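Got a structure for you, questions after.
Omission of a single protein chain aside, the complex is shown with its protein chains in their original locations.
Here is subunit A:
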Amino acid sequence: MNWTTKDMDTYLQQKEYIDTLIVPLLKVETKPELLKNSSSSSEFLMYLTTFLETQFKGRMMLMPPFIYTQSTNLSTFSETLTVDLADMPFKHIFFITTDAQWLSVEIKGQVIWLPSIPLESMDEKLRQTIIEDQLRQVLPRFTEVWST
C-alpha cells in the first residue's frame, strides 16, 4: 500500500492483513561535491521501495521517505521515530536505507541497509534486473519475520 488516501482506505479495512511497515530513510547531502551521489542514491532508494511495494502491496504499507541532511543527529531522530511509529498497530517495521550509519543506531524495528547502485546510466531492462536482484537479497528478511 502507498501512503495515499485510496490505499489508506484499503488499509483501514484490512488492518489484520497489512502488518508490515516500510520506512525509507533518505539522507540528503548538501555539500556541492556530494550532490550527484546523493541524488543517485535517492533515486535508487525510490526505485527499490516502489518495486518492493508493487510486489508486496497487500502486506506492506510504504511510508513516504524520512529525509534528513548530513548533520542530523541520528540517535535523536531514531528515538522520535520509534516513539511516533509505535502509535500505528504494525507488527513489523522495516527501515530501508542506503546510509550505513543506521547500522550503528538503535531503533525499534529492522534496518535493511543496501549499498546504493548508480542506476542512471543503465537501460530500463538492466535497471529492472538489478532492482530485482537487490530485492531477492532482502526477501529472506521479510519471509523470516512473516513466518514466525
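Following the convention adopted for this analysis, contacts are C-beta pairs under 8 Å (C-beta built on N, C-alpha and C of every residue); 3 or more make two chains touch, one makes a residue touch a chain; residues count from 1.
Following the convention adopted for this analysis, contacts and distances are computed from a predicted model.
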item	value
Omitted chain, identified by the protein name its UniProt record gives, among "Carbon monoxide dehydrogenase large chain", "Menaquinol:cytochrome c reductase iron-sulfur subunit", "Sigma-70 family RNA polymerase sigma factor" or "Branched-chain amino acid transport system ATP-binding protein"	"Menaquinol:cytochrome c reductase iron-sulfur subunit"
Touch criterion as defined above, residue of A:T54, A:T76, A:S121 or A:T148 at the omitted chain	A:T54
Interface residues of subunit A (partner: the chain not displayed)	10, 14, 17-18, 54-59, 124-125, 128, 143
